[in-house]
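Working notes, beginning with the structure itself.
Here the complex is missing a single protein chain, while all its other protein chains stay put.
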Amino acid sequence: MKQFDELSLLEIVDEVKDGDLIGIPADYSGVPMEFTKELIKKGVKDLKLYCLPLTTIQGDMLIGSGCVSEVEAAAVTLGEFGLAPRFSEAVESGKIIIKDSTCPALHAQLQATEKSVPFMPLRGVIGSDIQKYRKDWQVIENPMKFTGNKNEPILLLPAVQLDILIFHAPCVDKNGNIQIGRRRELSTLAHASKKVFVTTERILDIDLFDDELSAATCLPALYIDGISVVKNGAWPCALPGVYCADNDEIKKYSIAAKTQKGFEHYMKNYLSN
Amino acid sequence: MKQFDELSLLEIVDEVKDGDLIGIPADYSGVPMEFTKELIKKGVKDLKLYCLPLTTIQGDMLIGSGCVSEVEAAAVTLGEFGLAPRFSEAVESGKIIIKDSTCPALHAQLQATEKSVPFMPLRGVIGSDIQKYRKDWQVIENPMKFTGNKNEPILLLPAVQLDILIFHAPCVDKNGNIQIGRRRELSTLAHASKKVFVTTERILDIDLFDDELSAATCLPALYIDGISVVKNGAWPCALPGVYCADNDEIKKYSIAAKTQKGFEHYMKNYLSN
Amino acid sequence: MIELKREELLISELADLLVNDKHIAVGAASPIPGAAALLVKEEAKLQNNRLRVTILHSNKYNNFTDGARELFDCAAQGRIDTFFLGGVQIDGEANINLVGTGSYAKIQKRFPGSFGSALMYFVVPQIILFREEHSPRTLVDKVDFISAPGFSDENIYRPGGPKFLLTNRALFKFNKQKKRFCLLKIHNNESLENIIKLTGFKFDVDDKITNMSIPNKTRIDILRNKIAYMVSEFYPEFADKIWGV
Partner (left out) sequence: MIELKREELLISELADLLVNDKHIAVGAASPIPGAAALLVKEEAKLQNNRLRVTILHSNKYNNFTDGARELFDCAAQGRIDTFFLGGVQIDGEANINLVGTGSYAKIQKRFPGSFGSALMYFVVPQIILFREEHSPRTLVDKVDFISAPGFSDENIYRPGGPKFLLTNRALFKFNKQKKRFCLLKIHNNESLENIIKLTGFKFDVDDKITNMSIPNKTRIDILRNKIAYMVSEFYPEFADKIWGV
C-alpha cells in the first residue's frame, strides 16, 4: 500500500479554492511554478498570498493575472531584475491590498499557529509605519515581572492559519517524506497550514527515515496531503541544489511585464507552453 | 588556522561556575557523562539544572553529590530502572528546590530567548498545580482581537537564558560544526545559552557544510565556544546511533543509589575509573 | 482455548479504542499502549487503511524531525488523535498526578514529574488513561497534586481530554458533562463488588456492563507473530517477559 496520495497536478490545483489564504515560499525554498501556471489557467480568484517572507515571479504573475486580492509579505521583487512590475502597478492603482510586514513577523505568525497559541511576541518593529498600518497587530506593556523591562511595549502578532500550501521539492521518498534539507522554513509553513501539497522532481525508491541523518533532512509525510511529480516544476525559478534560475527568462518577463499589455502577451505564450 | 577551540575536558569543566544555570540534555540528546564525572570531582556548587525536558542519571548523580541547589524539569527519572533515588530523596527532605514544569513549557521558555522576547505564550497547563506553584509564570486574558477566544486566559512563560550548556555529540567536523541529526532540541538549547561546549567521540576531517544535505544535520559552529574529544563520553548513557545505554551499569546505579551511603560507595568507584 | 495473558487482553482492549484514529502517539515507558497502537496499524494495513503511529524512544517509529518539541506542537495543531497518559494517582474527576504524594510543600514520596501531560491532556482529542495497578492507592478520591486537570472551565482552550481509563481490572469511560467515570467492562476474573472496593473514587456503572473482550484468533496471531517482534525493538524486557522474544 502506498503511504501517500500521488495526485495529478490538476488534482492539486483543484484543492485551491477562491479566497484561500495560500502559503507562498521564497525563491530559495522551492517555488511551484508549474503548479502556478495551472492555477492561473484555471482562473482562481481572490487568493490571499502569505509570503514567507517574499515572493518573486510567482506572486507577480498571480497578481497580474487577476488571481489575487491581498498580499502579506516583507517584499515582492524580481531581485536583480528589479521591481515586480505587476505587483507595483496593482498596489499603486489600489487593485490589491498589501499587508506590509517584515521577515521575522511572517515567521513568528506561523510559529504561533505551529504552537496553537493565539499570538507570538516580537521585539523591534515598534515605531515603524509597518506597525502603524497593521490593525491586526497589538502592543501591550510587558506583563512579565522578571524578564524584559518594565514599561516596555511588546508587539503581539496574531497566529495565522494558512488554508493551503504548495511548494516544489527536489525529491520525496517512497513513503511521502519530503527532502527539504536546510530549507526548514518549509516545516514552519507546513505546520501552520490546513492542507499541504508538494510537487517534486522525483520519487525515490527508499525510505529516508531508514537512516537517522537522512531523516534529519525531511519534512515528515504526516503533514502532506498529496504529491505530484512535475519535472522542472520550479522553472524559471531555481530549485536550489538541482538547477539554477533561468535568468534570461526572468529578465524577459521583467521587461515584458512592465505594462499590462506586455504582461498579457508574455503570459499567453507562457501558459500555452 | 583551526576554526574552533579544541579544549581539554578539564578546560570545559573550568567554564562552569558555582551557581550557573546549566542546560541539561535529555537521555536521547547526548548526555555528557564524562564531563559530569569531572564536574563532580571538581566539587562545583549550587548548580541550577535546566532540563530539556528531563534528566536521568546525570541529574541524579549531580544532586546526590551535592552540586545542585535547584532543578527545573518535567521529569527526573531512571526510566525503566525506576525513580531517580537521589533526586526523590533530595526533594522529600527539602535539600533542593524543584521547579516542576511540563515538556512544552521547557521548550517554549528557551524559544523565547531564542527570539529575544521576554515571554512565550502556551496553551494547556492552566488549572494544574504546576501552574499554581510557578510564581514566575503569569496568566493574562487573551489580548488579541481576532485570534483565540475572548476572555480566554493565556499562560505566559518567561524567557530563560542559560549560562552554559554542555552536551555530547557523535561527531563534529573540522570547522567545529556539530552533527546533531534529528536532535534539534540541542539547537534550541544552544541558541538560548551564553556559552556552549561540546564533548564528542571524534572530529571528522571534512566540512559538513560542503554538502547541503549533511549541512542540514548540523548545529553550526557559530554557537559553539569549545570542543573536546572524549571517547565513550556518554557512558553509561546511550549515544543514539553510536552506542546503546549500558543498562547493567544503570541498574547497578539504581540499586546502589537507593541510600546515600550506597550512592557514595558507588560514586567512589565511578569517579576513580 | 488459547491461554491469554492479561497484558494481551489489555493490548486488545486498547486496540479496540484506536480503530478510528489516523495518528496515534505513544509516550515514554508504555509497552502495552505501544503494542496496541502497532497492532491497530497492522490491522489497518490489512484493510488497506493508513494509520500512523509515533512511538517516543523508538527511532523506527519516530515520525518527527523538528526535535523533542515537535510531539507537542504536532498535538497542539490537532494532528494527533490519541495519546496515553498514566499517573501515580488518578482521581474520580480524571485529574492525574505524576509528581508525588502528600502536600507539595512537604512531599512524602516524590515521583519523576509531569512530563508533557499538562499540554497533551488539553489538546489531544482522545486521551486514554492507562494505569495497570487498580487499587485505592492509585485510583483516589482526590489527587494530591494535579499534573493535569481532568476538565477545564468553558473559557479555556481545550479540544482534548480524557475519554477512557483502563486498568488491569477494568475499563471506564469518562463522562465530560458529569465529570465522572462510568464502568464499561471488567476483567473476566473480577466482580463489580471487588472493583468498587478497589476504586478510591465513586463512579457510575454502565447498564450494559460486560467482561473485557477476548481477541479473536487472527488478532492474537498478529500480536504474537508480528507485534511481539516490533515491540522488542524498543521494549526488549517487556517483549521478553510476555512473549519470550
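Read from first to last, the chains carry the letters A, B and C; within each, the first residue is number 1.
Simple rule for what comes next: contacts are C-beta pairs under 8 Å (C-beta built on N, C-alpha and C of every residue); 3 or more make two chains touch, one makes a residue touch a chain.
Keep in mind it's a predicted model, so treat the numbers as computed, not measured.
For the chain that does not appear, the touching partners among the shown chains are A, B. Of the candidate positions B:C51, B:L157 or B:L219, contact with the unshown chain belongs to B:L219. One of A:F87, A:F167 or A:F209 touches the chain omitted from the figure, and that residue is A:F87. Check A:V13, A:A73, A:A192 or A:V230 against the missing chain and you find that the one touching it is A:A73. One chain of the complex is left out; on chain B, the residues touching it are 1, 3, 113-116, 187, 191, 209, 212, 215-223. Residues of chain A that touch the chain left out of the display are 26, 28-29, 52-54, 73-77, 79-80, 83-84, 87-88, 91-92, 94, 98, 100-105, 107, 111, 122-133, 148-149, 151-153, 182-188, 240-241.
Methods note: only the chains that are shown with their structure count from here on.
Judged by contacting C-beta pairs, the busier of the interfaces B-C and A-C is B-C.
The centroid of the Cα atoms in chain A and the matching centroid in chain B are 35 Å apart. A straight line joining the Cα centres of chain B and chain C is 28 Å long. Note: centroid distance chain A to chain C, computed from Cα atoms, is 39 Å. In chain A, the residues that reach two or more other chains under the touch definition are 115-116, 212, 215-217. Each of residues 59, 62, 64-66, 73, 76, 123, 157 in chain C touches at least two other chains.
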